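One chain of protein is taken out of this complex; the other chains stay put.
What follows is chain A.
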Amino acid sequence: MRRGLAWVGALLLLGGCVSSRPIDEIQIIQQMGYDFENGRYTGTAVYPTFKQGPMTKPNMLTTTSPTIYDLIPRLSSKSALPIEEGQLRLILFGKEFARRGVTQITHSLARNNKVGSHLLLGVAEESAKELLKITAKTTLSDTLYLPNLVEQNEQSMNLPKTNLHLFLYRYFSPGSDPFLPYFEKKGDFVKLEGVALFRDDQYVGHVSLRDSFLMKILLGETKNGVYQLKVGNRGKQGEDRVMLQNLWAKPKYEWKRDGRRHVLDVFVHIHASVRDYPSWLDQPGGDLFADVKKKMQNELEHNMRRLFHYFQKKRIDPLGIGDFVRSVTRHWDSDAFYREYPDLDIRPHVTVDIVHTGIGE
């Protein structure tokens, strides 16, 4: 009896120590934007308000501060309910902000147990605030326009997979650099423009969505992505292009020594389907795509080489080549490797198999 009472007492007393956060008494923020303008940081929070059943309306809170850590407390001073970041789905960095480094944010996120590692990060071409404002204005019922956009593109299009977890992994790994989706404002719309590249935590440049297809393949993500290829010179746009869809691709890296230099051979085997092609290609008899295949291989190889050069010039390694080399090298030295990296001979070899053509799945 006494023991039972002690239990109940302990339950009640200890229960008092927990801070409860009933769901309707907090301000859930779902997207956050960070900008750097005129020497001050700007924080933008997008939170949903629920009206008329499941219909939601995104609202925004903005504040500026000379420091980053101060942003959320300052946002709180504008909010009726305590701000909770547990449902964050996307954090958008302005380009200026990203150029100065995002560690302060990501390092805090890495330790924050309320935030899932599935959180998406992104870079906005101009200001994150503007971009969020557009999405808040144009989308009425969908507060998660940007996260859905990213996920959709990762799953079926050219964007390689990114999220907080992968960002932190690539950031902390000595043999790779992180990258994030890159958004641009196009009139009243937001457009995914490609992949923003980072050196350590600083934005250094971006590649187009077309190149991000190559990145996706080179990163070893085996499925999805489309690539357009020019096959002839017949004048009108679209008349001479082939739309290639990646069905299954696998890169294979080989690290070897050639004389005094190191050589990295990259073999990529793509099983592709041709989604759309100009009608003149469709001639009876001949092997329709033998020529297309060859052109594809050449162009892909060419573009990959260009991409590698770009990365080497920028001294960044978003593909994690350092990681691969480490895995085949005893006593790998990161500094020594990256000293050699810009001059590394990287040779892509692409084979394309056209598995089928047409729209049919």
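Everything below uses one rule, namely that contacts are C-beta pairs under 8 Å (C-beta built on N, C-alpha and C of every residue); 3 or more make two chains touch, one makes a residue touch a chain; residues count from 1.
Keep in mind that, in the parts below, contacts and distances are computed from a predicted model.
Q: Mind telling me which option in "Succinate dehydrogenase cytochrome b556 subunit", "Spore germination protein GerYA", "Putative tricarboxylic transport membrane protein" or "Sugar ABC transporter permease" is what UniProt lists for the chain we can't see?
A: Spelling it out: the chain absent from the display is recorded in UniProt as "Spore germination protein GerYA".
Q: Which of A:Arg40, A:Lys78 or A:Lys114 sits in contact with the chain that's absent?
A: A:Lys114
Q: Touching the absent chain in the whole complex: find that residue among A:Leu5, A:Val18, A:Ala80 or A:Ala336.
A: Going through A:Leu5, A:Val18, A:Ala80 or A:Ala336 one by one, A:Val18 is the residue touching the chain not shown.
Q: Can you say which of A:Pro48, A:Gly194, A:Gly320 or A:Pro348 touches the chain missing from this structure?
A: A:Pro48
Q: Tell me which residue among A:Leu109, A:Ala128, A:Leu144 or A:Leu159 touches the hidden chain in the full complex.
A: A:Leu144
Q: Using the document's contact rule, name the residues of chain A that touch the chain not shown here.
A: 11-12, 14-15, 18, 20-24, 26, 28, 30, 48, 50-56, 84, 86-87, 89, 114-116, 144
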